[in-house]
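One chain of protein is taken out of this complex; the other chains stay put.
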Amino acid sequence: MNEEQLRTLLEQVRSGAINVDSAVARVRHMPFEDLGFAKVDHHRELRHGMPEVILAKGKTPDQVVAIAGRLLEVSQNVLITRADAPMAEQIARNFAGAEYFPLSGAVRFWRDKTLRGKGKIAVVCAGTSDIPVAEEAQITAEVMGNEVESIHDVGVAGIHRLIESSARLAAARVVVVCAGMEGALPSAVGGLVSCPVIAVPTSVGYGASFNGLAALLGMLNSCASNVTVVNIDNGFGAGYVASLINRL
Amino acid sequence: MNEEQLRTLLEQVRSGAINVDSAVARVRHMPFEDLGFAKVDHHRELRHGMPEVILAKGKTPDQVVAIAGRLLEVSQNVLITRADAPMAEQIARNFAGAEYFPLSGAVRFWRDKTLRGKGKIAVVCAGTSDIPVAEEAQITAEVMGNEVESIHDVGVAGIHRLIESSARLAAARVVVVCAGMEGALPSAVGGLVSCPVIAVPTSVGYGASFNGLAALLGMLNSCASNVTVVNIDNGFGAGYVASLINRL
Amino acid sequence: MNEEQLRTLLEQVRSGAINVDSAVARVRHMPFEDLGFAKVDHHRELRHGMPEVILAKGKTPDQVVAIAGRLLEVSQNVLITRADAPMAEQIARNFAGAEYFPLSGAVRFWRDKTLRGKGKIAVVCAGTSDIPVAEEAQITAEVMGNEVESIHDVGVAGIHRLIESSARLAAARVVVVCAGMEGALPSAVGGLVSCPVIAVPTSVGYGASFNGLAALLGMLNSCASNVTVVNIDNGFGAGYVASLINRL
Amino acid sequence: MNEEQLRTLLEQVRSGAINVDSAVARVRHMPFEDLGFAKVDHHRELRHGMPEVILAKGKTPDQVVAIAGRLLEVSQNVLITRADAPMAEQIARNFAGAEYFPLSGAVRFWRDKTLRGKGKIAVVCAGTSDIPVAEEAQITAEVMGNEVESIHDVGVAGIHRLIESSARLAAARVVVVCAGMEGALPSAVGGLVSCPVIAVPTSVGYGASFNGLAALLGMLNSCASNVTVVNIDNGFGAGYVASLINRL
Amino acid sequence: MNEEQLRTLLEQVRSGAINVDSAVARVRHMPFEDLGFAKVDHHRELRHGMPEVILAKGKTPDQVVAIAGRLLEVSQNVLITRADAPMAEQIARNFAGAEYFPLSGAVRFWRDKTLRGKGKIAVVCAGTSDIPVAEEAQITAEVMGNEVESIHDVGVAGIHRLIESSARLAAARVVVVCAGMEGALPSAVGGLVSCPVIAVPTSVGYGASFNGLAALLGMLNSCASNVTVVNIDNGFGAGYVASLINRL
Amino acid sequence: MNEEQLRTLLEQVRSGAINVDSAVARVRHMPFEDLGFAKVDHHRELRHGMPEVILAKGKTPDQVVAIAGRLLEVSQNVLITRADAPMAEQIARNFAGAEYFPLSGAVRFWRDKTLRGKGKIAVVCAGTSDIPVAEEAQITAEVMGNEVESIHDVGVAGIHRLIESSARLAAARVVVVCAGMEGALPSAVGGLVSCPVIAVPTSVGYGASFNGLAALLGMLNSCASNVTVVNIDNGFGAGYVASLINRL
Amino acid sequence: MNEEQLRTLLEQVRSGAINVDSAVARVRHMPFEDLGFAKVDHHRELRHGMPEVILAKGKTPDQVVAIAGRLLEVSQNVLITRADAPMAEQIARNFAGAEYFPLSGAVRFWRDKTLRGKGKIAVVCAGTSDIPVAEEAQITAEVMGNEVESIHDVGVAGIHRLIESSARLAAARVVVVCAGMEGALPSAVGGLVSCPVIAVPTSVGYGASFNGLAALLGMLNSCASNVTVVNIDNGFGAGYVASLINRL
Partner (left out) sequence: MNEEQLRTLLEQVRSGAINVDSAVARVRHMPFEDLGFAKVDHHRELRHGMPEVILAKGKTPDQVVAIAGRLLEVSQNVLITRADAPMAEQIARNFAGAEYFPLSGAVRFWRDKTLRGKGKIAVVCAGTSDIPVAEEAQITAEVMGNEVESIHDVGVAGIHRLIESSARLAAARVVVVCAGMEGALPSAVGGLVSCPVIAVPTSVGYGASFNGLAALLGMLNSCASNVTVVNIDNGFGAGYVASLINRL
């Protein structure tokens, strides 16, 4: 149930089309319904104004299909992250309209393509190997109703490539920056734009990158004041917060 | 030089009041000027639309005073963070109008109190010991032109205290949450609001808090999707990004 | 040999049915018997009043079957944890009455279902992915003679789901809480109940969860005073201690 | 307000001595009252049946005195932990009846000495240097209404000293074990008793003890199943949970 | 070439049976010979009085076979550690007399079984899962010419099992103790014996054992003064040093 | 485009053979060209005077082939690191002249074998297991135009093997030292030579080597002043910097 | 009570000079006597054949004086480690014959100078800053009855200095090696001698030495097989084990 559906319901209450008790029942008992292994939270779209998202990692395919089934009944757009190919196939066999993105493992149901963001979100990545994470951010931002400007392979060791992208960066209302290894790109981007920058450390690298720890620490210590950070490889979280900001 | 001053300058160019070369000179050669030990960056206010900030930690009092002197000539509002009492006194002896906040160590010159944010910023802290960090966030958000709603001592072990604050939280356009120890508060707040939440881990705690590491990891792994994170004790960074978001 | 069997033996000594030397021999030489690769500790049930448990991880199937064989001769209930499917099958081929739980890898022989706990144990988990660990805690508590109340998917980012479970939580004499990612749930539960809370960090998460380290540190730093912690993914340990407490 | 006072109030409601609205007001509006920097939670004694505790570390002396003042009005027993000598003196100047324990930094107001625990709590420590932490556990357990059996200096490298204490250990309903360095004592104690053991790693040691990390990891990995763990040096938490268990 | 062979050579020099230059050539040019990918160090048996050892991990089967071939020409006893089954088979196809130990992955050529140690070496392990590491220590000590007393499954949580082994421990001249999880056994053993104890942390455990780190830190912080430590799972190193000590 | 080609172009500008605009276009628009997933940086050879290198790890085979194709058009020598066997085969099917080195996973196109270094580069490794990393350093140095002196298996526990290599070490203009385990070799080499030493920690080892962390920390703390360090297993980086130094 | 005194006692029992009960009482009740805060373990000298040692760190001066007083009554030699200057003075005021070593903080009572070791112990250190730790090892070994050969400032970056000491090293029966920074010296020494080497990492260094962690990891990963390791800065432990070995 989204805000519009709620408003309709309340209008029906006001006009007497349904009585108060029924309305209370629909609203109050709806917040979540218990599938035994998961409480499906239908109120979330109301509270957050965002489609529902399922993190597939750690769940069985049957669990993901069951949760997705309930969500697709009440939500136009549903995003499933971190699904491997067999799980994606099982989802596609059960529900029409699934897009699968093998690099990031995302499955997207994007039935309502209304633009809700007020500007563009730029999604930047440092190297080719960071693209899966950037893709997750982009897919998320799109399904949340945003236009995305995607800028790849502009790491700080080739600073002129970044500077050539300045204009496109400056046109964004919020920037997501994905980088592994030393994670230096958000600081450089942060110095070039005046909007919020959401930094996503990626697990790209080897040796003392410690699976993204080096990039994470680098970003948390950024000398650019407009940078905040999400978890390693958390493209979804960055795309989600960027969407919230772009709706303001 | 802020955006308005730049616009005035360019109007003068258009009207012929000053010639192009002089204008170019003023804009181009102004970005930063070299004090030897620091490059003072006057363009920053233009690029970011925000007052200048000096991190006092690691600088000598003389360096801080010298930098502050140059900034106060060109900027209405200046914020100095992490100054101890002797440094704050030396600043106060040199420049009028300094407010000193001993808990957080901030020194603030707040001469232009125009509100620039479009809504309220809530600054929440988990316990009494987190107040110094929350104070830094609040001071920063205020000097950047925001109205701040401050909510103290609502840690998750007394969840009813947090829920009693729901209405005030819901009225905010962006929320800053400061918490040490297990750092669980941003997740709980994130579930209660639909706006962006900026989490600040604090170094409050002992033993396995490892000076804020536990809180930091907790916040990076938040199950609430609307949470991003800044460095341990970085109230300034949180207040700064909250200000950027609130201006959108 | 459990306490009842010991009491019977001692009565026989008192009544002269067996002489002291034989009794001493049976008690003294029984504490453990050497299988070469493992000392089977039959006294443990006596000392601790609890069935024997085998941690299968790190042992060969043949070793597990040999130890289980000896234990099943002297103990009604036996629990084997962390067995993979082939090992579970080999156990089932050798001994009747094995239940296998594939999510947690537990194999349970539950022949004496006497209730020994004085109240209910609540086993709570934050998300669907934490269920395997919660299942291990539940299976353990049951085989130790307890009634278990199982509450799933009540993570702190949807705090209303947790609060709806307050009554069921309040009815428990001891609560086990399993959570991965930021591990914040024990603090919230700890604030809602007045009984002991045993927190189990799970390895659920990615990136900076560092395989459960983030949740572990969060729980150790809980601001709720009634929380103690066991090892990452140690559902067994939590169920075991909860059983000890519930017997008091 | 404790459970007895609440019961009295409700009896008055039933008998008509006070009306429902007044009763609701007293109960509902009492949960916490706002001192600005701290929300004093008077309901806690009701919910948890335990006296209030103030962690002094990270608070100013004035804040501690203010909070203590409000708590002493409504609670017989109050415990303040981690206070240094000057703070303890300031508390003593303000309120009569304070006991100060310099090793652990605890200040205790113990006006109601009713025994509430059903058996003894044993507090064990490995070496002389662990006594401050053991003392905090003992003081906490006493103020919560328990008889404490204190056993010092029985580290595992002199295992016969521990075994000589077996009878005293076996007489306890719950055992608290404080140990630094390798933190091995809880495993050995856990094997000797059949009741719950609460392990407290201490920061005693040097070099690779990493301020208690070695002991913490050791205790989390205990091969004794009846061991749970609290934060490094958290004698208070151990004493608190032991008290909860001993009341069952 | 061992010390005896060297002595013989020098006698021949003295008696004139061979001239000085030839002797110098044999001794001087022999220390190591270059296989390109490895310098085979024939002098080592002379300098250390111990058979040669090859760590197979990280080498290709061909490299191991080539090095083993050269060593078997000059040394009676050769030990190869950390070989998987295919590598062990390839070695067995090339050289007669190989014993393979699949638990620890050791391949042993034990052609000279002279006892060189002056007493017994006890090899103790805490649990069944630690046996592979204990086996590596035992095999090493044996091939170095020692009698080994092997004591299994005497972890500290069943301290009476350890104490029953006191006499066998006291009969040893040096003790090797292998333990995973909390790594407490060396401290307890160290308190029972007066000879040197060599502690081997094993990677047995899960969660916060961090692949043996918990056991390693525990052993380094042992409160027993007669304990020294080798690397995680380094049964070979422990057996080697125990052999050196037992020869004294 | 290398420096010579640039010089030719500029001569053509001076002589009027091509006009300035065309020249500017060729130089300015050439720095990188966008393949969508990667910006191929043709200017790099100009700026750095070094062939282009592709890190295959984290890229798909199709991406590597596409990037390699563009680079081979403009550069004589191309190096691809960290390619597994299937990727190497796909490269070989697409382009003639590929050498594959399975130990290190390098694919090399070495068409211009001009010597550019002014002396020899010594590449030293501590043990046979470190050879793959040393090989990557050697291959890199060779394709950059250097003569390489390779010295294997001279770890510090056999210090006489290292000292026998002194003369060859002393003949080098720069030394690369690869070592895992305790990483002590660079300090010993650093004391024997007076030229710069580039230390490469390798992930060779087990247990507390923590995949190269022990060696990395050892090298960063070297007591030899002429040592600098690159990332764990980064043979390429060491070979690259050694080449830069050897060209001076 | 040492072994001789015990033997005398038992002879008296055999001859009837004292009766069995008295003898039992003296032996049985003597193992430790309770000072309240510490159990003084008089049996230790019997079990271990070594003087008693007090770790002063973490104890109050009064506690140390009380323990020392009891030990000096029954033991000829007593060693107190990690005492600061005021504590050392208080000890000296109470007991005659104290030697104080300010670098290492040791206080030694060395009244029985009988040599008990069968050879020399070499104590080696890498740099001048490691001397305090080496001194603790030397003092310990001496008070345990050993002749010590002290070799300073022979770090691996000046390998010729180490090699010049080869003869003195080779004359030792056991070697203690203290080194901070990269901790490489034990590997080099281990390759030069054929006896056991006890490595002591020191906290000497800065930055990525992490207070001795780098040296500790280096030593645990030593490629020399005759090396075992004790805790960071634990010169006492190394001297103690070296003494045990030297008595064999």
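Lettered A, B, C, D, E, F and G in written order, each chain numbered from 1.
Heads up, the rule we're going with is that a residue touches a chain if its C-beta (ideal position, glycine included) is under 8 Å from a C-beta of that chain, and two chains touch if they have at least 3 such contacts.
For clarity, every value in this text was computed on a predicted model and none was experimentally measured.
Visitor: For the chain that was dropped from the view, give me its touching partners among the shown chains.
Guide: A, B, F, G
Visitor: From the list A:213, A:230 or A:244, which touches the chain that is not on show?
Guide: Result: among the candidates, A:213 touches the missing chain.
Visitor: Just to verify: which one of A:83, A:175 or A:188 makes contact with the chain not shown?
Guide: Missing-chain contact among the listed residues: A:188.
Visitor: What does the interface between chain F and the hidden chain look like in terms of residue numbers?
Guide: Interface with the chain not displayed, on the chain F side: 47-50, 53, 118, 173, 194-196, 198, 216, 220-221, 225-232, 236-238, 240-241, 244-245, 248.
Visitor: Taking the full complex into account, what residues of chain A touch the chain not shown?
Guide: Output for chain A: 126-127, 155-159, 162-163, 180-184, 187-188, 190-192, 205, 207-210, 213-215, 217-225.
Visitor: In the complete complex, the non-displayed chain touches which residues of chain B?
Guide: Touching the chain left out of view, chain B contributes residues 31-32, 36-39, 41, 44, 55, 57-59, 63, 67, 82, 201, 203, 211-213, 216, 231-234.
The rule is short, and it goes like this: only the chains that are shown with their structure count from here on.
Visitor: Which pair wins on C-beta contacts, E-G or F-G?
Guide: F-G
Visitor: Provide the C-alpha centroid distance between chain D and chain F, rounded to the nearest whole angstrom.
Guide: From the centre of chain D to the centre of chain F is 60 Å.
Visitor: What whole-number Å value describes the gap between the mean CA coordinates of chain A and chain B?
Guide: 26
Visitor: Name the residues of chain A that each touch 2 or more other chains.
Guide: 216, 231-232
Visitor: Give every touching pair of chains, nothing left out.
Guide: Touching chain pairs, listed by label, are A-B, A-C, A-F, B-C, B-D, C-D, C-E, D-E, D-G, E-F, E-G, F-G.
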